[in-house]
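One chain of protein is taken out of this complex; the other chains stay put.
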Amino acid sequence: MCLAIPVEVIEILDGDMAIVNCGGIQKTIATTLVDAVEVGDFVILHVGFALTKLNKANAYKTIDLLNGVMGDSCDS
Amino acid sequence: MRFIEEFRNQAIAKKWINKIHQQVKSGRRYRLMEFCGGHTHVIHRYGINNLLPDAIDMIHGPGCPVCVLSIERIDKAIALANTPNVILCTYADMMRVPGTKQASLLKAKAKGAEVRMVYSVEDALQIARNNIQKEVVFFAIGFETTTPATAVAILRAKAEKLTNFTVFCNHVLTPVAMEALLVHSQDKAQLNGFIGPAHVSVITGSNAYQSVATQYQKPIVIAGFEPLDMLQAISWLVAMIDQGEVGVKNQYIRAVTEKGNLKAQDLIDEVLCLRAQFEWRGLGHIPNSGLALKSQYQQFDAEHRFDIQVSKSAEHKACRCADILCGEIKPKDCALFGLACTPENPLGACMVSSEGACAASYAYETSSIT
Partner (left out) sequence: MIKTSAKLSMVNGTIDMSHGAGGRAMTQLIQQLFLQCFDNTYLRQANDGVLLPRSNKRLMMATDSYVVSPLFFPGGNIGELAVNGTINDLAVGGAVPKYLSVGFILEEGFPLSDLKKIVTSMADAAKRSGVFIVTGDTKVVEKNSVDGVFINTTGIGELDDEVTLPQAPQVGDKIIINGDVGDHGVAILAHRENLSFATTIASDTAALSGLIAAMLAAAPGIRCMRDPTRGGVSAVMNEWAEQYHTCFLLNEAAIPTKMAVQSACELMGLDVLHLANEGKVIAVCPHEQIEPLLSVMRAHPLGKKASIIGDVVDEVHPGVLMTSCVGGRRLVDWVSGEPLPRIC
């Protein structure tokens, strides 16, 4: 229910902070809620906090399933 | 925008819509509730409703923390804003929500109360650091997605020994609310299944909904926030309903795991505890559904620091937000909708929040102009 979007980590800062990029906008956010964030990771951003790392492998899996359409079933 | 645009592809959307049209059994109705206000917003923003077959009814649920906050709590926030020497910091979503007699934080600000809109609770902490002589109160709202941020802020305030920062805590819990909804509206709303929240589930994990699904024998599919996510989830939900399948499935695998974000859950447990009960607009008083600060953090609790007095809180008499939030009626069934109650002059919370069923319907639905 909560406006949150995937953003790319481009720099790690001290004190559980990071700089992220989303389509050309950069923001400084808190990474307190997520462990071991690295440059290149994508995180889900909500109210200035990273909620979790985006699982890229699963993201591509979902994209493939979406593109596959007729062959998709919720048991995959 | 990576990992966003791939989920908005029009050609793929068309294929999924066709699939859903082929899936639905003739003569059958599918009443699906998207619990989360964010999903309500997606449906309306992309015009998904009018792409789905008529057999599918998307019912808007109470998963909008702005909409379900009781009028008494809003009155208290306004009272805090009007307290001398207080700076009330709030997410913008709450600025125009009407309290008793159509008061609001925006109106209080216009009359001279110090109300500041913040994007993040960190902004509120910064205001506290910059205004030592003032009392800074953070109006905390939201489901599990937003709660961890508040917990982190309280721990930061403690570490920095801030003495002028408190939180007016109104965080609420989702699975409990889902259960209360099913109890409250069992016969009236006749729900066949749920689209489960995306980012609440990032924190709680998909396991959090298992008991609701099993106890009430409903299928729940957790969906991401992009239009293709929702279409895939709707397709899965229709299939589960047709097969008589109950339980929880996760479409949003790129962000939601079974157990959720344990670190966030621990931080919440450290700072916050369950209230015996909490009042929800539409659902009444629900036990164990709201959070308050633990006693060892009471120096950061606005309800401990301030004696917040409000006179009798009352909704607008003809407001039907409560019934709309439970999916029992649609916005256009409310006599006030679009006439006395509009986004410019909202009489109830459902018309203010952009996720509220009424605001979304008014702003996005073509049927509101016919």
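We call the chains A and B, going by the order they appear; numbering starts again at 1 in every chain.
Keep in mind that, in the parts below, contacts are C-beta pairs under 8 Å (C-beta built on N, C-alpha and C of every residue); 3 or more make two chains touch, one makes a residue touch a chain.
These figures come from a predicted structure and were not determined experimentally.
Student: Tell me which of B:93, B:144 or B:279 is the one touching the absent chain.
Tutor: Considering all chains, including the one not shown, the answer is B:93.
Student: Of the residues B:114, B:144, B:301 or B:365, which one touches the chain left out of the display?
Tutor: Going through B:114, B:144, B:301 or B:365 one by one, B:365 is the residue touching the chain not shown.
Student: Mind listing the chain B residues that contact the chain we can't see here?
Tutor: Chain B touches the chain not shown through residues 1, 4, 8-10, 13-14, 17, 37-38, 44-51, 64-66, 91-93, 95-96, 106, 116-119, 123, 142, 146, 227-228, 343-344, 353-355, 362-366, 368-370.
Student: For the chain that got dropped from the picture, name the residues of chain A it touches.
Tutor: On the side of chain A, residues 1-3, 5, 22-28, 45-47 touch the unshown chain.
One rule holds in what follows: only the chains that are shown with their structure count from here on.
Student: Report the inter-centroid distance (CA atoms only) between chain A and chain B in whole Å.
Tutor: Computed from C-alpha means, the inter-chain centre distance equals 21 Å.
Student: Which part of chain B faces chain A closely enough to touch in the complex?
Tutor: It comes out as residues 1-4, 6-7, 9, 12, 15-16, 19, 36-39, 63-65, 91, 119-123, 142-143, 145-146, 148-149, 152, 197-200, 202-203, 221, 224-225, 228-229, 232, 235-236, 239-240, 249, 251, 253-255, 261, 263-264, 267, 355.
Student: Which residues of chain A touch chain B in the complex?
Tutor: By the definition above, chain A touches chain B via 1-6, 8, 22-23, 30, 32-35, 42, 44, 46-49, 51-52, 54-56, 58-59, 61-63, 65-67, 69-70, 72-74.
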